[in-house]
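One chain of protein is taken out of this complex; the other chains stay put.
Now for chain A:
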Amino acid sequence: MSDVIDRPILAEEEAARSRLRIIDCDVHPSIHAHSDLDQFLPKRWQQHLRTYGSHLRTPYIGTTPYPRSSPLIARRDAWPPTGGPPGSDLDFMRKQHLDPLDVEYGILQVLDLFIFSQQNLEFGAAIQRAINDWQLAFWSDRDPRLKASILAGQDDTQFAIAEIERCAKIGRYVQINVCPRANEPLGRRRYWPIYARAQELGLPLGIHVGGYGGHAPTGGGWPSYYVEEHQSNAHTMAAQLTSLVLEGVPERFPDLKIVFIEGGFGWIPSATWRMDRHFEAFRSEVPHLKRRPSEYVKEHFWFTTQPIDEPDEAKHLRSLIEWVGADRLLFSSDYPHWDFDDPRFAFKTPLSETERRKIFNGNARALYKL
């Protein structure tokens, strides 16, 4: 059983540690208590948060439509000894994650308060603004390894652009995050002003799975189980990649860089093969595309690695990495969530030194200009 860890552990770990200096593109900080946002949230919206809370397009206020695999979808060992939810204590995050895994940079991805799923767009914009400030004050200012993203839900373009301008002036954010389940597919023209601005600013566009819009997460409707819903993240990402490419976003914004976060990467080959094949037959329908869809995918999109698919045979993962391209992949752990990937053991296939350097560090360093 080659996958069983039966080798001398400590020596192995030490060696791995000195080899890897990782940029982790998906670290989840949590708000310790909603009152932490008070200093960034106008009174009017503080009151709104206390009185009405979240108003989402899915049922069950204050929770998710499916049971989660573990409380707060977190690793059982990630609850800080000082109290508060996993990911809410910087010192504990340092001790458990950043230091031992030798994280050079961690890109913050905030999911709290259903940040992109609020139906009251004004309230949504207010908490996005507050959380953008909170990311700097509570995280980046206290640990320069942690890099913030500008959260800007795209369904009200004006709000989004205003927030992007405001944060870009501050100049300390490394990407612009938009909602993965917006009102319309992400390639639609209504969202283009945001893409134009991201391109001008030279900030990558981050799309992290999750959140609840009004659409069922699968093309077939609402699933019954968490395990089904988890599976649907890949379908959602494939649909959004298709929309962005076929509606011509990379063609129209050739310098825009797009990062798909927490969608894994196993689905990419078949999605692009299919697009290429159909493009040959239907290119007259999309004359705005000048090149094969796969070429856009290869040049304009990046994908974070977690959750890594684990096929029965390591060689299949090997060819998957080759198909997607080691230059497209960004290592991500998803700390502190239950399906966290440990950089030392996540790839169940050997990587060459060059691939390692690219996936664990080099690609992200170049993309985020770190």
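Note that in this section contacts are C-beta pairs under 8 Å (C-beta built on N, C-alpha and C of every residue); 3 or more make two chains touch, one makes a residue touch a chain; residues count from 1.
The rule is simple: contacts and distances are computed from a predicted model.
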Looking only at "Acetyl-CoA acetyltransferase", "1,2-phenylacetyl-CoA epoxidase subunit B", "Lactate utilization protein C" or "Nitrite reductase/ring-hydroxylating ferredoxin subunit", the name UniProt gives the absent chain is "Nitrite reductase/ring-hydroxylating ferredoxin subunit"
One chain is left out of this view; which of A:R76, A:R142, A:R189 or A:K315 touches it in the full complex?
A:R76
Options A:D156, A:E251 or A:E310, residue touching the unrepresented chain:
A:E310
Given A:Y212, A:W267, A:F340 or A:F360, the correct residue touching the omitted chain is A:F340
Under the stated touch rule, tell me which residues of chain A contact the chain that is not displayed.
1, 3-6, 8-10, 69-70, 75-77, 310-312, 338-342, 344-346
